[in-house]
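Here the complex is missing a single protein chain, while all its other protein chains stay put.
In order of appearance the chains are A and B, and numbering begins at 1 in each one.
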Amino acid sequence: MDKKMASWMFTKMNDIRNFENQVQKIFATGEIPGFVHLYAGEEAVAVGVCAHLENLDYITSTHRGHGHCIAKGCDLNGMMAEIFGKETGLCNGKGGSMHIADLEVGMLGANGIVGGGFPLAVGAGLSADILENGGVAVCFFGDGANNHGTFHEGINIAAALNLPVVFVAENNGFGEATPFEYATSAKTIADRAIAYDIPGVRVDGNDVTKVYEVAEEAIERARNGEGPTLIEAITYRTSGHFEGDNQAYKSESDKEKWPVEVDCIEQFKAYALENKLLSKTELEELEKASLKAVEEAVEFAHHSKVPNEEALTENVYVSYK
Amino acid sequence: MARKITFSKAINEAMDIAMERDNKVILIGEDVAGGATVDHLQDEEAWGGVFGVTKGLGNKFGRKRVIDMPIAEAGYMGASVAAAVTGLRPISELMFNDFIGSAMDEIMNQGAKIRYMFGGKAEVPLTIRTSHGAGAGAAAQHSQSLYGMLTAIPGLKVVVPSNPYDAKGLLLTAIEDNDMVAFFEDKTLYSMKGEVPEGYYTIPLGKAEIKRAGDDLTIVAIGKMVQVAESAANQLAKQNVEVEIIDPRSLSPLDEDTILQSVEKTGRLLIIDEANPRCNVATDISAMVVDKGFDFLDAPIKMVTAPHAPTPFATNLEQLYIPRAETVVRTVKDMIGELTLSR
Partner (left out) sequence: MATSILMPKLGMTMTEGTVEEWLKQPGDTVKEGEGIVTISSDKLTSEVEAPADGILLKVIKNVSEEAEVGESIGIVGQAGEEVGEATSTFEKEKTEPTAEVQEKAVQQVENQSEGHQDMKGPQRKRRISPAARKKAKALSVDVSKVTGTGPKGRITRRDIEQVAEQQVAATTTEEQVTTKPAVHEEEAMQVQGMSAMRKSIAANMQHSLETTAQLTLHRKADITNLLVFQKKMRTEAAENNLDLKLTLTVFLARAVTLSLQAHPEVNTHLIHDQLHQFEEVHLGIATSLEEGLVVPVVKHAERLPLGSLAKQMKHVTETAREGKNANLSGATFTISNLGAQGIEYFTPILNPPESGILGVGTFVKELTLDENEQVKQITSLPLSLTFDHRVLDGAPAAEFLNTIAHYLAKPYLLLL
């Protein structure tokens, strides 16, 4: 890892954290419609994986998708505006938090349906394979989704057809309010790779350098035509399933420990300093710049217009007027 | 004055009563209790459903009867079907009706067809509870109203309550019914308060309610759309137009007689359905009335529905998406005509 990469990763992790903190604050005021699922605490997974991806590579995401979008290169202004339901949003305000997408940077969409991303990633992998463009597809999913039928169908197809797809589980311990151990019969998600005869790897999802290494190998394999890999990153969401969740299912010790002791950004900061990748001043400057960018995104969203009302029936293939 | 509780609480009470009366009644779904096996909860529920509708049931009846499920709709819906066939009387919660895509085979090809395919030798006493409706900013994949899809399937009964009183009585009937019933709860009605008696009572399926009597035009309104109809009716009454509002309450079976009798009286029919306009319950009721009540009609049947588009996220677009009283008022006036209105 070089200085440039370290700087990119630190910025992206901060962007995600700052972005989610802002969304959390504004959501509580009632200004953001609907509901939001925040990615704070899990930054290292999206950033460590997306560090190896180009624009031609695709990712699929989840209802907790802000982090994936930012790591894959979605515009902060466009994202924030989308969450506010403004016409300058990446989806013109029509998709919202759960449906942010930007095909130009290879973001195939956050997803409101648990398990919705597996087959979509397989399809993107199929395109890359047939078009022989060297692209790969990455499917981010939560531990809750690993019990969904599409997990098994998707991975099996990718493995059977040897497609360039990497499946990245973000095991934060809870599918909504239900513990992973209760809902999943396997000991680990990675173990399930055995059933499909593909590599299954467990990694500390709070250590972005480790995620970076594991992802590098998996993506390399996919690009070289060696087929899919299942990565299980162990992580923790510091917020609730949705904003407003009382999180009664979390233990007090975990709630205290994770955001502080195991915080991925703090860990990486220490790592970068120790390895002389970034100086204290540089880190502070990057932090400041990130905060500023997110604050600007909020301003941008605030000052954007709501969608033109004719947009209601646009892009429906067929309209009945 | 009678006791007032929320729509959500009314549904909760119905399940509570049903579970007390019959220990074969179980509740299955994602986080219907929440926090299963979490040490510090000591089996206390964490959530009681994502909307809190099942709150307290896990604590009262225990996790053997209030069962949290993995996020695997196909799996637990199919299991609910067979559990119903083999001796239990499950209430299976599909968090959002939009997730029906994940469980459709189990509902459509298994549950709905078993009694028929098995020559009447099986019964499927399963109630699927699910939330529907736009207005919560939940966007395209969490806002649909898909009761029409299920109404189209033989072997399913479909219920869409519009108020707390009906919700409780209809849900108790649904749970006691020996066939599969899909019970649709508008998520934006959960906080609606209304008078609800304590204790047990039922409301039969297939019996519409005339919410308001009138001679000039019949409005059939589904679920929350009853409120839209009532608001429109109040505005129209000021202009001497008296509309009759019918809440069908269950879409299958459908109380055709009440609708036809009303149209025979008024000669005009408008249907409000929050679902998209093609092949929805409004078109279905319209076809039924044209078929069986053609000679009653004094004007073309009109439908006020969402547009042919997914639910938009932006609040201003979402407000446009949901049928509004103003639209209903204008459509009613168009149907009656200025000449008639003025005399």
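Here, contacts are C-beta pairs under 8 Å (C-beta built on N, C-alpha and C of every residue); 3 or more make two chains touch, one makes a residue touch a chain.
Quick caveat, the model's predicted, so the values are computed rather than measured.
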> Which is it among B:G62, B:P197 or B:G337 that touches the chain not included here?
Replying inline: B:G337
> For chain A, which residues lie in contact with the unshown chain of the complex?
Replying inline: 25-31, 34-35, 242-246, 306, 309-310, 312-313, 319-321
>> Applying the definition given at the start, please give the residues of chain B touching the unseen chain.
In response: 6, 8-9, 47-53, 55, 136-138, 187-188, 190-191, 267, 277, 286, 294-308, 314-316, 319-320, 323-324, 326-327, 330-331, 334-340, 343
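Keep this in mind: only the chains that are shown with their structure count from here on.
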>> If we count contacts the way the header does, which residues on chain B are in touch with chain A in the complex?
In response: 30-31, 34-41, 46-47, 50, 68-75, 98-99, 101-102, 136-142, 277-278, 307-310, 312-318, 320-321
> How about chain A: which of its residues touch chain B in the complex?
Replying inline: 32-35, 82, 85-87, 91, 93-99, 111-115, 144-145, 147-150, 175-179, 181-184, 242, 246, 248-249, 251-252, 306-307, 309, 311-313, 316, 318-320
